[in-house]
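All protein chains but one are shown in place.
In order of appearance the chains are A, B and C, and numbering begins at 1 in each one.
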Amino acid sequence: MDSMMMGAMTQSMKSMPDMAAMDMSVLQACMDACAACEQACTVCSTQMMDCSPACMNCADMAGTMMRSMLRMQGMTAASMMAMLDACIAMCQTCMDECMQHADHSDACRMCAQACKDCMDACMAVKDMMMASA
Amino acid sequence: MDSMMMGAMTQSMKSMPDMAAMDMSVLQACMDACAACEQACTVCSTQMMDCSPACMNCADMAGTMMRSMLRMQGMTAASMMAMLDACIAMCQTCMDECMQHADHSDACRMCAQACKDCMDACMAVKDMMMASA
Amino acid sequence: MDSMMMGAMTQSMKSMPDMAAMDMSVLQACMDACAACEQACTVCSTQMMDCSPACMNCADMAGTMMRSMLRMQGMTAASMMAMLDACIAMCQTCMDECMQHADHSDACRMCAQACKDCMDACMAVKDMMMASA
Partner (left out) sequence: MDSMMMGAMTQSMKSMPDMAAMDMSVLQACMDACAACEQACTVCSTQMMDCSPACMNCADMAGTMMRSMLRMQGMTAASMMAMLDACIAMCQTCMDECMQHADHSDACRMCAQACKDCMDACMAVKDMMMASA
């Protein structure tokens, strides 16, 4: 996500009481991790039936999480928190599934790592929101 | 959602320990309410800037919720609960926003009602899951 | 798709020179067929690896097609035609794949039928647009 786009977003968020104090670099890292997770899960969803449904669910949720962070004018602190929790839970489910095939599947190993990174990035946003609340 | 499709889904879910006891008619009602919510929010998102971002977020989340229920093989009870909470929270945010324009906008009145119905249907699924846990 | 929502859409479309002459019932039938196709393909994508990627692609395209018809203010006749062609082509690919397993899979038989219905409905919209151009 480039700096020009983050600039456009930052301007919008200054007018939002709930969101004004957010560190944009933490949000940006989370959106990038969601985008990477959506892509890794999408590739992994085409590889084997065992994990495919979990990967599709996780790709879907991570994509929705990323887009919702790009549309912060339509979020409240409460809905943001609930979305982050859902994204973390879905990443956990997908990671648990893909870790079972990580030894013999490059796609699953890559997918599990992307899910882990996405969970960590979502937790960092939650921590930031709770610290500023 | 027609009966042939629900039949295909039911067969899949019988093999899932967490999901085997679910009443399919409650799930079906929830998927139909999510689909209707996604459509109403999408129409409403094109009408006025005040609620548009909330409507887009809600449409996105309701669509993801519906598809995830169609891919139950990739859900756990925990991720399902978190997704339902996120969908309920996002519907609440969108409904609160659209209720402010419900007096003078048909689209907002329709959207707020669809969000309310979707919240209720998600809560019914949560209640069923907690009763069978 | 209920009549209240179609009413809200119709009002929006009257202001669009390219779209003013459209028969809303043809559009409504197409949106319903796209929604049914997205759902059938999503269920089918969880069943076997052979057709799963085609089903995911078709579900994705049918969903995007449906939402774009709900946001006609952001379409031109040219982009609408190209989207319809893409949806028809993707339905064809998925139907061809699922027809190979239709004998022994309920999900594939249902999915192939939903793809066929979606193609027909998209072609009906194209015919209407060409007749009114």
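The rule we apply is simple: a contact is a pair of C-beta atoms (placed from the backbone, for glycine too) under 8 Å apart; a residue touches a chain by one contact, two chains touch by 3 or more.
What you are looking at is a predicted structure, and each value in this text was computed from that prediction instead of being measured.
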Missing chain: touched chains present in the view: A, B, C
Touching residue (missing chain; options C:M5, C:L27 or C:C55): C:C55
Candidates C:Q11, C:Q73 or C:Q100 - the one touching the absent chain: C:Q73
Of C:A35, C:I88 or C:A107, the one touching the omitted chain in the full complex: C:I88
Candidates A:V43, A:A77 or A:A102 - the one touching the absent chain: A:V43
Interface with the undisplayed chain - residues on chain C: 51-58, 60-61, 63-64, 67-68, 71-76, 78-79, 81-83, 85-90, 92-94, 97
In chain B, positions touching the absent partner: 45-46, 48-49, 52-53, 56
Interface with the undisplayed chain - residues on chain A: 1-2, 4-5, 7-9, 11-12, 31, 35-36, 38-40, 42-47, 59, 63, 66-67, 70-71, 73-74, 106-107, 110
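Operating definition for what follows: only the chains that are shown with their structure count from here on.
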Superposition rotation for chain A onto chain C, Cα-based, multiple of 5°: 180
Distance from chain C to chain B - Cα centre to Cα centre, in angstrom: 21
Where chain A and chain C are represented by their mean Cα positions, the distance between them in whole Å: 29
Contacts with two or more other chains, residues of chain A listed in rising order: 52-53, 56
